[in-house]
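Of the protein chains in this complex, one is absent; all others appear in place.
What follows is chain A.
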Amino acid sequence: MDAPELEGIEVDVFVQALQKRHGYDFSQYAPASLKRRVRQLASQFQCKTISHLTERMLHEPELLPRVLEGLTVPASDMFRDPAVFRTLRENILPLLASYPHINIWQAGCAHGQEVYSLAILLEEAGLYERTQIFATDLSDRALQHASEGIYPVKDAQQWSRNYQASGGGQSLADYCSAGYNLIKLNQRLRRNVTFAMHNLATDGVFCEAHLILCRNVLIYFSNSLQDRALSLFRDSLVRSGFLCLGLRENLELASTARDFAPFIEPMRIYRVASHVETLSA
């Protein structure tokens, strides 16, 4: 048997062991990225083989948060793809404004960059007081980071340009305080944010949302898991609720895609199709 085949087996065993030991199911993730991350994790823990990583994961439960973080890689930016945030600002928030109370679910919130971006949009639209944001992720460490809202100052320059490009009328600096090499987002921005653990692979509906933002999360999922997550979104959205995905996501292979009608397709913004009976209907 050649080395790559052997490694394939090791990855399968690792994924199974993780599921049995800690209940986290990665078996439906797209293999190429998953393998890459398992490999990186092994080298991060200085394990010669993935089997060695499996052994440590099994016997050292305190490693779990770091293992999960390594497998999910919470990489993000504030106002990433500014055109999307501009569209939310100009085309979606005005439609949400007709609701007396607005629920937004941000699934896969990573270190919270998009949560604070959303909160800023809502503040500037005068909608934040009547909005509740549910920010969820699978990784506990990511959530902790997200609730702190502290980021390297070197990222802030790009983010500040992104903010301007998204149609922001102020300066990003107005929303954070800068230290020596870190910035901290104004904690007032999270007054209506609930951070919670939620696994799109195994958990169910928990809220009735007017807008779900889930960008660059489903790209890591196999077709069947993508389909599961989309069903979950469909079942969580109010009638005519909005779904915003990452700019390069492809829904064509998911049978649930039928339940979403393109609203602003180039920005990957969809609306629950009218034939779908939603919870609130």
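Convention: contacts are C-beta pairs under 8 Å (C-beta built on N, C-alpha and C of every residue); 3 or more make two chains touch, one makes a residue touch a chain; residues count from 1.
Keep in mind that, in the parts below, contacts and distances are computed from a predicted model.
> Which protein name, taken from UniProt, belongs to the chain you can't see among "protein-glutamate methylesterase", "Gfo/Idh/MocA family oxidoreductase", "Cysteine desulfurase" or "Electron transfer flavoprotein subunit alpha/FixB family protein"?
The UniProt record for the chain left out of view names it "protein-glutamate methylesterase".
> Which of these, A:167, A:246 or A:262, touches the one chain of the complex that we don't see?
A:246
> Using the touch definition from the top, which of A:4, A:100 or A:204 touches the missing chain?
Result: among the candidates, A:4 touches the missing chain.
> Of the listed residues A:9, A:75 or A:153, which contacts the missing chain in the full complex?
Answer from the full complex: A:75 touches the omitted chain.
> Of A:28, A:87, A:136 or A:216, which sits in contact with the chain we cannot see?
With A:28, A:87, A:136 or A:216 as choices, the missing chain is touched by A:216.
> If the missing chain were put back, which residues of chain A would it touch?
Listed in rising order, the touching residues are 4, 30-33, 36-37, 73, 75-76, 81, 216, 219-220, 223, 246-250, 252-253.
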